[in-house]
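First the structure, then my questions, so here it is.
Take a look at chain A:
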Amino acid sequence: MMPELGKYAATVLSAYGVSVVLLLLLVGASIWRAKQVRGQLEQIEQRMKQDG
Partner candidate 1 sequence: MIALLIRDLKLALRAGGGFGLALAFFLIVVTLVPFGVGPDPELLSKIAPGILWLGALLACLLSLDRIFALDWEDGSLDLLATSPLPLEGVAAIKSFGHWLTTGLPLILAAPLFGVLMNLPATGFIPLILSLTLGTPALSVIGTFGAALTVGLKRGGLLLSLLVLPLYVPTLIFGAQVAQRGAEGLSITSPLLMLAGITCGTIALLPFAAAAVLKANLR
Partner candidate 2 sequence: MNQRPEQKRPAVNSVWEYANPRRFIATSDRLMPWIWGGAIACLVIGLIWGFFFTPDDYRQGSTVKIIYLHVPSALMAINAWFMMLVTSLIWIIRRHHVSALAARAAAPVGLVMTLIALLTGAIWGQPMWGTWWAWDPRLTSFLILFLFYLGYIALWSAIENDDTAADLTSILCLVGSVFAILSRYAVNFWNQGLHQGASLSLDKEENVADVFYHPLLFSIAGFVLLFLGLVLLRTQTEIRARRMRALLARERLQ
């Protein structure tokens, strides 16, 4: 199934590898921080409600 990349295999694969890794890192970091901040905010809002 792998296409024939010839002598440039390493070049093409590393370009794809680097990009995919960077994009996944970016997406992962964004989602992780979104979850974290959402959780913290809910916690604080709960606390504020309890305290009145």
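FYI, a contact is a pair of C-beta atoms (placed from the backbone, for glycine too) under 8 Å apart; a residue touches a chain by one contact, two chains touch by 3 or more; residues count from 1.
The candidates were selected such that all candidates are chains of the complex that A comes from, given by their letters.
Not measured: the values here are computed from a predicted model.
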| item | value |
| --- | --- |
| Chain touching chain A (counting every copy) in this complex, out of 1 or 2 | 2 |
| Chain A - residues contacting candidate 2, complex | 1, 3-9, 11-12, 14-16, 18-19, 22-23, 25-27, 30-31, 33-34, 37-38, 40-41, 44-45, 48 |
